[in-house]
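A single protein chain has been removed from this complex, and every other one stays in its place.
Up next is subunit A:
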Amino acid sequence: MATSKTVSKKEFWKLARKQKSLILISIPFFIYFFIFNYLPLWGLTLAFQNYKPYHKFWEQEWVGLLHFKNLFTDPDFYRVMRNTIGMSLINLALGFITAIIFALLLNELTGNLYHFKRVVQTISYMPHFLSWIIVCGLVSNILSMDDGILNEILLRSGLIKEKIHFLGKPEYFWWIVGFTNVWKSMGWNSIIYLAAITSIDPCLYEAAAIDGYGRFGRMWHVTLPGIKSTIIVLLIMNAGWILNAGFEMQYILGSNGLVLDVSETIDIFVLKRGFGRSGGFSFGTAAGMFKTVVSTIILLLCNKIAALLDEERLV
């Protein structure tokens, strides 16, 4: 934007005319962002009122930070924060590592195996398109004690003596969510790494080969450094989502009393308190607002760290 200060009004319009097709293309997105991302910000005022839906805006009762105070003194709030961050970290770690390794391995399938690579890639990103309700159905079938395949396999191979009630044990819940996420998104997430890998100069591989590096050596010294900046950009973006541990899966599979303590995420908390409880609109808004603010702070922080490390940045 540094140049815009120096151009005169006339030049500005000249430039605008020149780029009018670009401006035209971007208009729908401006409208979209305005309607869906900026207009709703107005709703944040709910967090500072005792909102009653049938009152006009000026008739609402303003209560200041009361709902935030209630939020921070609510013992449930700390429980859902723990769950959110716990599941998020598992998702982040598992999701990240598996997608990168998967991309590296796929990339090694060359020559005759090229078609095989295509097939594997297609199959692996298919689960991405399944809705969570279907995925949860599959998961609960697989883990069922009744006729679930996992219990059958473990039982027949002699690894366990008694069937395990996977979905009823709090200690398993986070991992079930983590591994389901891996299954659902690994293929899809690896696409971006595969794309980044294609832009690595093949000469580097040849040079590495001449220097005596084997397959793993080339992966470690050429491919990984080649996609490092992509990895970091994605890491920063994902860090901003750390309070989004998911919603559907925890809601569908975790709504029973046995695992409720470990399954509720902040999104479910906001929904339950905001819409499920009588008169909770304002409280729910406050909790949602808290989440957004923290997410933004984390995102900016990560960006800063990346800058300090002299790596590619997002903003």
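By our rule, a residue touches a chain if its C-beta (ideal position, glycine included) is under 8 Å from a C-beta of that chain, and two chains touch if they have at least 3 such contacts; residues count from 1.
Definition applied: contacts and distances are computed from a predicted model.
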Chain excluded from display, named as in UniProt, from "Phosphatase", "ABC transporter, solute-binding protein", "histidine kinase" or "GMC family oxidoreductase": "ABC transporter, solute-binding protein"
Listed residues A:45, A:144 or A:295, member touching the removed chain: A:144
Residue in contact with the excluded chain [from A:19, A:122 or A:256]: A:256
Hidden partner chain, touching residue among A:20, A:82, A:277 or A:304: A:277
Full-complex contact with the absent chain, from A:16, A:39, A:105 or A:195: A:195
For subunit A, residues in touch with the removed chain: 28-29, 32, 36, 50, 52-54, 140, 144-146, 165, 167-168, 192, 195-196, 199, 227, 229-230, 233-234, 252-253, 255-261, 271-272, 274-281, 312
